[in-house]
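One chain of protein is taken out of this complex; the other chains stay put.
A, B and C label the chains in the order they appear, each numbered from 1.
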Amino acid sequence: MPRPTPHVPPLASLVPTGESFSRWPVAILGATGAVGQTFARLLADHPWFEVVELAASERSAGKRYAEVTRWIEGVMPDALRDREVLPCDPSAVRSTIVFSALDSSAAGTIEPAFAAAGKLVFSNAKNFRMAPDVPLVVPEINGDHLAIVEAQRRARGWDGAIVTNANCSVTVASLPLAPLHEAFGLSKAFLATMQAVSGAGYPGVPSLDILGNVIPYIADEEPKVETELQKILGRVDGERIAHAPFVVTAHTNRVPVEHGHTVCMSLGFERRPSVDEVLEVLREWRGSELTRDMPSAPERPIVVSDAPDRPQPRRDVMAGDGMSVTVGRVRADHLLDIRLVASGHNTIRGAAGGSILNAEIALGAPSRAHGAVAAAALAG
Amino acid sequence: MPRPTPHVPPLASLVPTGESFSRWPVAILGATGAVGQTFARLLADHPWFEVVELAASERSAGKRYAEVTRWIEGVMPDALRDREVLPCDPSAVRSTIVFSALDSSAAGTIEPAFAAAGKLVFSNAKNFRMAPDVPLVVPEINGDHLAIVEAQRRARGWDGAIVTNANCSVTVASLPLAPLHEAFGLSKAFLATMQAVSGAGYPGVPSLDILGNVIPYIADEEPKVETELQKILGRVDGERIAHAPFVVTAHTNRVPVEHGHTVCMSLGFERRPSVDEVLEVLREWRGSELTRDMPSAPERPIVVSDAPDRPQPRRDVMAGDGMSVTVGRVRADHLLDIRLVASGHNTIRGAAGGSILNAEIALGAPSRAHGAVAAAALAG
Amino acid sequence: MPRPTPHVPPLASLVPTGESFSRWPVAILGATGAVGQTFARLLADHPWFEVVELAASERSAGKRYAEVTRWIEGVMPDALRDREVLPCDPSAVRSTIVFSALDSSAAGTIEPAFAAAGKLVFSNAKNFRMAPDVPLVVPEINGDHLAIVEAQRRARGWDGAIVTNANCSVTVASLPLAPLHEAFGLSKAFLATMQAVSGAGYPGVPSLDILGNVIPYIADEEPKVETELQKILGRVDGERIAHAPFVVTAHTNRVPVEHGHTVCMSLGFERRPSVDEVLEVLREWRGSELTRDMPSAPERPIVVSDAPDRPQPRRDVMAGDGMSVTVGRVRADHLLDIRLVASGHNTIRGAAGGSILNAEIALGAPSRAHGAVAAAALAG
Partner (left out) sequence: MPRPTPHVPPLASLVPTGESFSRWPVAILGATGAVGQTFARLLADHPWFEVVELAASERSAGKRYAEVTRWIEGVMPDALRDREVLPCDPSAVRSTIVFSALDSSAAGTIEPAFAAAGKLVFSNAKNFRMAPDVPLVVPEINGDHLAIVEAQRRARGWDGAIVTNANCSVTVASLPLAPLHEAFGLSKAFLATMQAVSGAGYPGVPSLDILGNVIPYIADEEPKVETELQKILGRVDGERIAHAPFVVTAHTNRVPVEHGHTVCMSLGFERRPSVDEVLEVLREWRGSELTRDMPSAPERPIVVSDAPDRPQPRRDVMAGDGMSVTVGRVRADHLLDIRLVASGHNTIRGAAGGSILNAEIALGAPSRAHGAVAAAALAG
């Protein structure tokens, strides 16, 4: 099932032309929270994007970013400390390109308002992930789903658009599943996750709940795992995404790990592969052509480990600068065909980093892209 | 499939009569290690057993117990501190009843030597668990398997016998599976474990391997889970145990938890039960009659939790003084029938405590039992 | 400096007589929080006190206790699950004896209201600890400070009274300091604490802040350590407590430990003791006569460990059912005289358990005490 490779990034034409710039100016919505901080951190030295606006709740608006933000990882970039926080209001935010780290309680109204106002919203929120006309994109897998943005804009009458990335544990699971599904036809999947506390944001999981403990429950997580995977591995069918027809059953658990979600999988396929065939497919896969040379794309979306006891979140979480998923323990299954373990960074690959890579494949480099846009506009 | 309830503890008659005593005198083999210490701790105030001998490797023999033992949990019982450690040699150990906490590297030769010398060995080692003539007992489930001890003694020409308890994660899984298998006929089980570090003994797992980490591999653990369950839920068939015919596929993981193994299960049954039927069976089950009034038997072998996020190892590990398994999150499965989570104490229920309960049902209280033994001996 | 031993519990006479009862009826204020739960847990089987009322914020009032309480440790006592939560209003609470687990934001107004209304408030809040007419009691040390309750009642015109227990890390530090101060005259103390997360309540410390981390700061903690110790080791001087004149400098740290505060101390004394003299004093001390035979008093308030690497919070936290402080590593200091380490349970000894023991010495057993009270009332 070869995927079409668009030669022109699909969304760049939506960014208005005007003054030239070397980097796309972007805003972060929900910039003070855990995911917002990860956007800020990953975009601090980004070659294509420059964070020029930070927006958050009314409570924080008008204050300095450093004043209202309890920085979680390392040290806040100096360039952002004194930036005034804007309200999450499309009239207050000038950037056309917007990364949304909003809570789902806020995203449901704010993101459509931004999209209606012509903004391109690359969202980490769950609210629109499962809407049939909203692309749910893991770039190496289904970047071509971006094509339904046109249908989305027509149907909703938006000048802009919403593009979503997947839930963090879904993202980690999806990367090894994609090439295996393509090669062998996934039919059944048991997934048991062991998820890091950073997946719950900040303050998130109280330490009294998780020190020396496991919590075998994450609210609303299992349904997400079971349905988002079907959409990501589905295909564009006219104006909507048709889900892939496999069945997933999930057990989601919280463990005392800072970063890195780990997923144990038992998998059944239509064409029952051997362990060696699975390893070969995983080792050779490089993901969609769309991600070639993208700044945030790892050299390999999947790293296969030979060690008997890997992947491990603490040791493998930074593979590919946090954008690769490490896969190991590929072995036969007694009930289905194959067992394996995957682990990846939940706040980089599974959240902000994935969303940034979505924007990269959708927009292209600012010089080329915007030049093309400008040229086209002039020609028009 | 009702199990026969023997009215006479099967092994008491093997303890030689002689002087009267109020508690059975017992020895612990491998007394300096983690499991040996748990035996010592749990037996410190036992109403039926009195630890009179502590045996360990040649390196420790002849020295004070406190001198050669790095005590792991709380504080060493004062009564044991100055006890001289004996070698693991049947001629040096006078007790007929012996609890073995030996490493598998030593148990393979030492336990048979003790059994040959007339000792009743209640073993936590893996070496003889899968031998067809050695009972692998979780008392509430298959105490009746003790009956094959006779065949074992005949076949091996032993004056004594070996009785084993199951692997720690198997024990935790087996307790909810037993009544469900009996009620609905288990056919398929997908198990994903999250196991505490104390399951690896001491020094066991290095802290650099597990702090903030998950290790998705425990050497030799998955085959144990897959086969021991079949034996425990099997039945006595002449001179051997016939395995139950269901299929198990396991993923075993180490997590940064001190005590308490947690198991996520997806289960398929011949008679597909509803969630409510499963809950009813779990709530009503009290386990084999053999365990009634036994000192180490918990009031309920299974505690069912209604909370959406339980069981949790740190909070539920001491249910029933560490002898109950807590079960929760019973819900439907998309591929099989039922999903649930079980958690229990790996070094109490899953090791020393289970072995002590095995001895209790095999021997009975010393007054009754030994009186009967003495009387029978005199009559003979 | 011998302390006077009152022969009559000082506060029992304030409990109104009337119907006879076998246990004092008591209320818990702030019953839904972490400390409130610990009160509920420790009082569940108390021989002298019976929890008959649970009070909390308006938000919880009128609802079932189980409905509004996220239980943190083990399983909520069945007897409390369906109890209706009352508002923290003296007119809604009938019990005269009240344990306060209120937040400091609420305690400042609610506790005086209860005291004015004739209630005896045994408080864990910090608000009144340093008031000169409020006793700050660690029972084995300064139970005689209860005598200033009379001055408090007169000065404030209260029918009831407030008795406070100390900050959790102060309590742990105070127990070894008390006999050493009495024997050798403490002049200088450096304290560096490593405090458990349960000291911050629930939800308290976010897991992202403390997993694999140390936070070298606890808001307002160092001043508490530096001043509360001086008051506890001070003496009744007319209508106020005169502080002991030693100087304390404290470093307080949060560490990823569930329960148990550990304190490293370097100590200077007027009469410079040797290590052996210090050990002898610590080993022999039993604390004030007032605590003899009290239900919550541990056999030994201080347990001295010989092991080179003890005390350790996880292993020693339950010494004396959580009411003993374990002391070890007594050795010479290069700048002052003596170094040592103390560790104790912060939510039992350092909070709810300490407050309950305060009530025990203040009230005595209900039969005796109340009998005496009734007799005195009749005589009057």
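Heads up, the rule we're going with is that contacts are C-beta pairs under 8 Å (C-beta built on N, C-alpha and C of every residue); 3 or more make two chains touch, one makes a residue touch a chain.
Here the structure is a predicted model, which is why all the values come from computation and not from measurement.
Asks: Who touches the missing chain here, C:83, C:251 or C:286?
Replies: Going through C:83, C:251 or C:286 one by one, C:251 is the residue touching the chain not shown.
Asks: Using the touch definition from the top, which of C:158, C:190 or C:269 touches the missing chain?
Replies: Only one of C:158, C:190 or C:269 touches the chain omitted from view, namely C:190.
Asks: In the whole complex, not just what's shown, which of C:176, C:206, C:311 or C:366 touches the removed chain?
Replies: In the complete complex, the chain left out is touched by residue C:311.
Asks: Among C:37, C:100, C:124 or C:262, which residue is in contact with the omitted chain in the full complex?
Replies: Considering the complete complex, C:262 is the one touching the chain left out.
Asks: Which chain C residues touch the hidden chain?
Replies: Within chain C, the residues touching the omitted chain are 188, 190, 192, 194, 211-217, 226, 247-249, 251, 253, 255-258, 262, 264, 266, 308-315, 328-329, 333-336, 339, 341, 343.
Asks: Taking the full complex into account, what residues of chain A touch the chain not shown?
Replies: Chain A touches the chain not shown through residues 72-75, 211-212, 258, 314-316, 318-319.
Asks: Hey, which chain B residues sit against the chain that's not shown?
Replies: On the chain B side, contact with the omitted chain comes from 34, 72, 197-198, 202-212, 256-258.
FYI, only the chains that are shown with their structure count from here on.
Asks: Rotation angle for the CA superposition of chain A on chain B, to the nearest 5°?
Replies: 180
Asks: Counting residue numbers used by both copies over all numbers at the interface, does the chain B-chain C contact come out same (over half shared) or different (under half)?
Replies: Same, since over half the interface numbering is common to both chains.
Asks: Centroid from C-alpha atoms only, then distance chain A to chain B, rounded to Å. What do you get?
Replies: Centres of chain A and chain B (C-alpha means) sit 46 Å apart.
Asks: Taking the mean of the C-alpha atoms as each chain's centre, how many Å separate chain B from chain C?
Replies: Centre-to-centre distance between chain B and chain C: 41 Å.
Asks: Considering chain B alone, which of its residues make contact with at least two other chains?
Replies: As it turns out, chain B has residues touching two or more other chains at 211-212, 258, 314-315.
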